[in-house]
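Report on the following structure.
A protein chain is absent from this complex, but the other protein chains hold their places.
In order of appearance the chains are A and B, and numbering begins at 1 in each one.
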Amino acid sequence: MSQRIYITGLGVISAIGNNVPETLASLTQSKTGIGKIHHLTTRYKDEFLAGEIKLSNEQLADLVNDHNPDLNRNSYIAMLAAKEAVQNSGIDTADGLRTGVISSTTVAGMGKTELYYKELFEKDDHLSVLDTHDCGDSTERIADFLGNVDYVTTISTACSSAANAIMLGCRMIKNGLLDRAVVGGVDALSKFTFNGFNTLMILDKEWSKPFDENRKGLNLGEAAAFLVIEGEEALKKRNGKALAEIVGYANTNDAYHQTASSPEGYGAQMAIEQALQMSGLKPGDIDYINMHGTGTPNNDLSEGTATRAVFGDKVPRFSSTKAFTGHTLAAAAAIEAVISVLSIQNDMIFPNLNFTTPIAGLDLVPETSLVKTPVNTVLSNSFGFGGNCSSLIFKKVSA
Amino acid sequence: MDALIEKLKGQIIEQLNLAEVKPEEINPDSPLFGEGLGLDSIDALELIVLLEKHYGIKIEDPKDGKTIFQSVRTMAEYIKSQGKS
Partner (left out) sequence: MKHITSYAHIKHRRLTANGSLIFDGSSSGSLPEFLTDAYRAQGMSYPKYHKMDTLCKLGMLCMEAAVKESGMLTEYPLDKIAIVLANAASSMDTDRVHQASISDKAAYFPSPAVFVYTLPNIVIGEIAIKYKITGENAFFVSECFDAGLLLNYLEALFHGETQAAVCGWVEADGDAAEAFIFLVEKSNKSSNFKPLNQEAITELYNQ
């Protein structure tokens, strides 16, 4: 009953590219997408940097070819990334197999709703905007866009959301409830998020420096990323091609604080250990860790401590790719799953930008330039507010 | 100084939603964090908001809170030193 789960399609749009090839090019050229804010209107425009998608809403609408005025940035980018993933995999949702769409988001349509926030109290010209505000809206739109979708749901567990969407997809396939699923996450930038993270004082005004002793905080980013995952039976049936296998996943709760991770990284450690256990791999079998690595003093210390606890003095090569994309919240785990698969496909480890000094007491040194080396297994961590900790393990498909 | 301390106690209780704490129960020299009132890192950020909202004092680096927010008295002294009481 427990069939294998394969990734067969990737789709992504973020600050480092509007599709998978552009993303890979930026990653291999160490080209960050984080810079001055152009598209978002915020009081922090000149104060903070962000990982913005380099397209206006009008340009996105053109790409999606849908100018419904009530659509929001979240829906546009979700549709684009999901479409790329489906095309990349070659699945046909009309072939009679059961397809699910499991997405995740935290801010949903906030970017659009907030533009009309004040007016909504006074007149109802923009009431239809609220129809697109719900977290489930972009997921429903992906499903409509793809057509013939049998199951749709939306997860919201903060910055680990997409990892949990991927896990749910795997489980539903394993339990025979679906044959395949389009899984991932989306979060567009909004004033709401900027102002909120600023109150937590965890935004760096310069480029974030994950795992650096002098890290000051994170850069926010926006992205949508989706993966097509298929059970081995469905894949065989259509004679499709697997890009990588999902061999381990786990989710735990740190049970420490609403937003902060415990200093000892207890939840993170448990998630990594349980994912390893499920995969049947030993810590020494992991070739690369794509860290959560937000660049906040709290996260990197906690995650680093958990990494030391699991791997001891044999920590695999690792990096955080958030200095490329910014922290894309609910989309983060999905974009990092895409990056993990790109790492396996291309036998490359992408650098941890802006790093110079290891964190005192941990002495963890990430890869700081592109490394070409065989990559058979990748561990990807994603941790969210609310104590939600997820780890995923991807493996090269043996020839 | 004592008047400022009393005023601060009320503002802290209000800002941090310390529904079960009365002003007279707060010793101006007891530590605000750890034991004492059991405040956490979010409370520290709320105290930064309190200083800006009521006293027009901006704190840019959350690490500065460690010394300023040791006790109600250190908070009051800091406000005085900024000439904002």
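The rule is short, and it goes like this: contacts are C-beta pairs under 8 Å (C-beta built on N, C-alpha and C of every residue); 3 or more make two chains touch, one makes a residue touch a chain.
Computed from a predicted model, the values in this text were never measured in an experiment.
Shown as candidates are A:M172, A:L220, A:V310 or A:V375; the residue that touches the absent chain is A:M172. Only one of A:N19, A:Q59, A:N253 or A:N346 touches the chain withheld from this view, namely A:N253. Although one chain is not shown, part of subunit B still touches it, namely residues 16-21, 38, 42-43, 45-46, 49, 52-53. Those residues of subunit A that touch the chain absent from the view are 106, 108, 110, 114, 117-118, 134-136, 153-158, 164, 168, 171-172, 174-175, 177, 191-192, 195-201, 250-259, 266-267, 270, 274, 384-388.
Convention: only the chains that are shown with their structure count from here on.
Per-chain Cα centroids separate subunit A from subunit B by 38 Å. Per the touch definition, subunit A reaches subunit B in the complex via residues 199-201, 257-260.
Interface of subunit B with subunit A (complex): residues 40-42, 45, 48-49, 62.
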